[in-house]
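Sharing a structure here in structure tokens format.
Our next item is chain A:
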Amino acid sequence: MKHLLIAAGLLSATSAIAADKSQLTVYTYDSFVSDWGPGPQVKEAFEATCECELNLVGVEDGAALLSRVRLEGENSDADVVLGLDTNLIAAARETGLFAPSSISADFALPIEWKDDTFTPYDWGYFAFVYNADASAPANFKELADSDTKIIIQDPRSSTPGLGLLMWVKAAYGDEAPEIWAGLADNIVTVTKGWSEAYGLFLEGESDMVLSYTTSPAYHLIAEEDASKAAAAFDEGNYLQVEVAAKLAGTDQPELADQFLEFVVSDAFQQIIPTTNWMYPAVTPAAGLPEGFETLTVPENSLLFSPDEAAAVRDQALAEWQNALSQ
Partner candidate 1 sequence: MLKLDDCLIKNGNFTLRANIQIEAGTSVAIIGPSGAGKSTLLETIAGFRDLKRGQIFWKHKCVSNLHPGKRPLAMLFQDGNLFPHLTAEQNIALGLRPNGRLSKDEETQVQSALDRVALPGLGGRRPSELSGGQQSRVALARVLVQRREILLLDEPFAALGPALKAEMLDLVADLVAESDTTLLMVSHDPQDARRIAQQTVLVADEIAHPPAVTEQLFENPPPSLREYLG
Partner candidate 2 sequence: MAERAQPVSPWPGIGAAALVATLILGTLAAVALRAETSSGFSPADWAALKFTLTQSTLSALFSVLLAVPVARALARRRFRGRRALIALLGAPFILPVIVAILGLLQVFGRSGWISDLLGLFGLPPIRIYGLHGVVLAHLFFNLPLATRLVLQAWQEIPAERFRLAAQLGCNGAAMFRLIELPMLLRILPGVLAVVFAICLTSFAVALTLGGGPRATTIELAIYQAFTYDFDLGRAALLSALQLALTAVAAFAALKFSRGDGFGTGLDRAIRRWDGGTPTLDAFWILTAATFLLLPLASVVISGFAGLFEMPAMVFRAALTSIIVAAASTAILLLLALPMAAAVATGRYGIVELSGILGLAASPLVIGTGLFILIRPLANPTTLALPVTALVNAAMALPFALRILVPAARDVVTRHGRLAISLDMGKGTFFARVLLPRMRPQICFAAGLGAALSMGDLGVIALFADPQIATLPLQIYRLMGAYQMQAAAGGALLLLLLSMGAFWLLDRGGRWHAEA
């Protein structure tokens, strides 16, 4: 125990040494800060321009991230939060903890973006990923009628899981319960998070797994493996737009704004595609990395506005739970 205290003391001592530079603390999800995520490069690139120290703090996932900020409340240590998505924006806004920062950029989103508080930094389509040599259903109804096996994530514990819930609701509205009932026998299992689901799919437990249209890009670019494909559904694929925002309680408002400007700049945006494996919110000058042009692009995109998403969320969850608990 004594050694632990000493170790803890040493840790706080090392962070104190750097304290003469101004500090910007950004809360984000854990995979962003991991050594394979955008975090290390983002830190290096921003610190090269800002004369400051950028502290990236990882919190499990987007939903846990928002919970952390709510838990800390007005005197949160965070200056900026990066990693919420449209399903969380309404709840985030309602806390009153976030401040406007009016960042503007030439967003390359499939939808129009107007929000003075939440700045998009990347986006993607949810999609079912499958082995390219198999055939994919064209929509949810075809999927439900087939004996294709899928693995999905639980909307209560996973961002893609919640995305799928919204996807079916956006595409089918009041018909959503029937769609879920039809899908019930296709669902091999429901996992806590994306990693379990994707891992099981790679082991062959299912024909398809809920992920992103950009997932095949990872296999193609990082592993030179073109065997994975993502299915475009003709109802449209639901969008995920990930956003960053400044906290009202920040003691570094200028630096926070500077970071948000940086987020929509080329320096940040060119890091995103091959580290976060999402589409950049603003297409970098050099364009998308080679391989992204091979990705499936759905013809239609679906997205609830933050307010709509908040309004339908609980009912959609109840329908999902009900249909899959039979």
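With respect to how the candidates were assembled, all candidates are chains of the complex that A comes from, given by their letters.
Assume a contact is a pair of C-beta atoms (placed from the backbone, for glycine too) under 8 Å apart; a residue touches a chain by one contact, two chains touch by 3 or more; residues count from 1.
Just so you know, these numbers come straight off a predicted model, no measurement behind them.
Of 1 or 2, just one candidate touches chain A in this complex, namely 2. Residue ranges on chain A touching candidate 2, taken from their complex, read 1, 3-5, 7-8, 11-12, 15, 30-31, 33-37, 39, 56-61, 63-64, 66-67, 70-72, 77, 91, 149, 154-157, 184, 187-196, 198-200, 202-206, 215, 218-219, 222, 277, 320-321, 324-325.
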